[in-house]
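Here it is: the structure, laid out below.
Selected chains from the complex are presented in situ; the others are not included.
Read from first to last, the chains carry the letters A and B; within each, the first residue is number 1.
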Amino acid sequence: MGTEISYVIDTLYAIFAMTLIIFMVPGFAMLEAGIVRTKNVTAVLTINTLIYAIASLAFLLIGYSIAFGDFGADGMSKWAAFLFQMAFVGKVVNIMSGGVSERAKVIPLAVFTVIMAAVIYPLVVNVTWGANLLEGTALALSMYDLAGSTVIHSTGGWALLAAILIIGARKGRYTANGIRVIPASNIPLLTLGAFLLWIGWFGFNGGSVGSIASKESADAVALTIMNTNTAGLAGAIMVAIIMQIKYRKLDITMILNGALGGLVAITAGPDLYDIYTPILIGAIGGALVVFGVSFFDKLKLDDPVGALSVHLVNGIWGTLAVGIFASNGDDITFMGQLKGVIVVAIFAFVVSYVILYIINKVMPLRAHKDEEVQGLDVEECGVEAYPEFKRAF
Amino acid sequence: MGTEISYVIDTLYAIFAMTLIIFMVPGFAMLEAGIVRTKNVTAVLTINTLIYAIASLAFLLIGYSIAFGDFGADGMSKWAAFLFQMAFVGKVVNIMSGGVSERAKVIPLAVFTVIMAAVIYPLVVNVTWGANLLEGTALALSMYDLAGSTVIHSTGGWALLAAILIIGARKGRYTANGIRVIPASNIPLLTLGAFLLWIGWFGFNGGSVGSIASKESADAVALTIMNTNTAGLAGAIMVAIIMQIKYRKLDITMILNGALGGLVAITAGPDLYDIYTPILIGAIGGALVVFGVSFFDKLKLDDPVGALSVHLVNGIWGTLAVGIFASNGDDITFMGQLKGVIVVAIFAFVVSYVILYIINKVMPLRAHKDEEVQGLDVEECGVEAYPEFKRAF
């Protein structure tokens, strides 16, 4: 195929994939707006909007160069290559902001977004997908992580763990009488958000193949998207089965999180497997969500959206799964995958913790307890989400 | 054009079309969640989610081979060809599940989904678009049905009719004092869902052309999408005119169903017509929705979403319309279309009825009357859709 045709097709393909990923912006926003209580919905939507705006601009101005050295891509328009990478950035912070919702203030999260998108995440990308500062050192990573089980999802998950340790649980969540269940306020929004994320994943993983402009690449792209989808299906079904057996209730919030867990788990290597392995990886991903949610609740790590289970646990699982299941006989090893998981974990957790700690000293991350009780919407945003609807309680 | 370029472009095109069709998953979910009462919203969202998960996986593991013989496609990646076909499967069950919502239980519908996606629908595809078991027999079909007015929409519609006959109407719907109107609970969701379906249809019909990688194919694709859209426009406008004249009220639930009716009607032959015929086909499709809804209510066939009118009646109308309006001088005949309609009708209705009858004996399809009065959400899912919003009644 001529190089100009290939350049055109891969530019078009990157733009298509980028567009799908941008659907994850309303995807995360609707998912989180559906999960939190009505009194915190506007705040959640506001931080989601600001994350997209701030993270993308910080990545344009600073982060992209740190990650990749410079604007430039041989096989497609350099602007399309940038757009595709830019679409990823906000996701790392979305993962983190969702898990501290209902008590974290918007402005300090916005400040953290700048640092995450301009420096922390770009450094992670640098040593994994990018220019690779670590090359030639003992820390150099050989981890295979096609679309970011570790680079995106675990990084965001570690930042979230740091944030929860600093910010603490929602008031009244863990009491002397046990864990108080706080129900999701709007299930249709949550469902819509989950499916927008799911569709966005086709662009996320499919686009990460990097090219579609040859027979081999086209097959790799289609296999990647099929396997991505399969893991999501298996995650949802696995959780549905567990829910039905354990509780005789098909809890859709868990089922959708199971799908997302499966999607996170497949993300490290959707191009590496036959068509059956993703069923296993996704099903285990779904099960990990169910057990993860209980596990973190036992540790009193309060995470309203289940992001630690979906993104952190499954980010790790998916990266290690490549070491277990990939059989393409090349550089992939379980130990290489494990090393990648650990190096990124230490870096992402420690740096996020330090930065959040400093931000917290300057401007408290946590809303005042009166504000938390009232809901963050009025104080932070001056706008109630549903002012005309009478509250049932 | 070189075969590799064509392979790449058609793979990309199939993935694009597939992605649009997947938007129909939240499309159906939002449409139905908007139509049913708030007490049944979570159950509707849960079954929609499970249908996508179960139908797609069953089609991957069993159904696809029954329909097409084997994975394989000459002109594009075989995985892309699979993904495109997989995107269709759940729709057949969505059509059916929507029409029995507010009283059908989730688990038996999930069981039916397995059988529909693994066997019933694949057999319909086999004898129409696929490997063709009937070839050489007296039953062999010559029906032209580009994107499934009959194969998808009527098949789902016949299954729905079977299900309604077994399950019965919602409690209190048909009383001694006439038909009780049960208003849709969330019009914005319903509208969002209808437009996601509409956009998905571009992928459904456009992708069914099968290739875009030549001047002729590109023209056929663009004409197909234009005509598809035109029929939707005409269906909406026709219903708006009827509503305004008959009731002096522009009932948006009917207008959107009119658009969907027009879209179903054009689906058999959007590539066959000039740019004006779809206006007529879609307008008649819209009118059929209005009269269909009254007609089925007179028969006390309770269908909360109007799926019998939208999908079954218009699936038949659209398939016959090809026999009336198509003028490409080849194998298409009205009798050939009618034969296809009838053969699929008998097969889909009888098999669905038998399977649903058996399922119903083993695990009742219908919720207990107390559960129906309370709403299915609490008992089936343990999750209310809008727990913080006070009910007006």
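Note that a contact is a pair of C-beta atoms (placed from the backbone, for glycine too) under 8 Å apart; a residue touches a chain by one contact, two chains touch by 3 or more.
These numbers come from a predicted model, not from an experiment.
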2 chains shown - copies of the sequence in the complete complex: 3
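Simple rule for what comes next: only the chains that are shown with their structure count from here on.
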Copies subunit A and subunit B - rotation angle from C-alpha fit, nearest 5 degrees: 120
Subunit A residues within the subunit B interface of the complex: 1, 5, 9, 12-13, 16, 20, 37-38, 183-188, 191-192, 195-196, 198-199, 202, 206, 212-215, 217-219, 221-223, 225-226, 229-230, 232-234, 236-237, 240, 244, 247, 249-253, 255-256, 259, 275, 279, 386, 389-393
Contact footprint of subunit A on subunit B as seen in their complex: 2, 4-5, 7-9, 11-12, 14-16, 18-19, 22-23, 25-26, 29-30, 33-34, 41-42, 45-46, 48-50, 52-54, 56-57, 60, 76-80, 82-83, 86, 106-107, 110, 186, 189, 192, 380-391
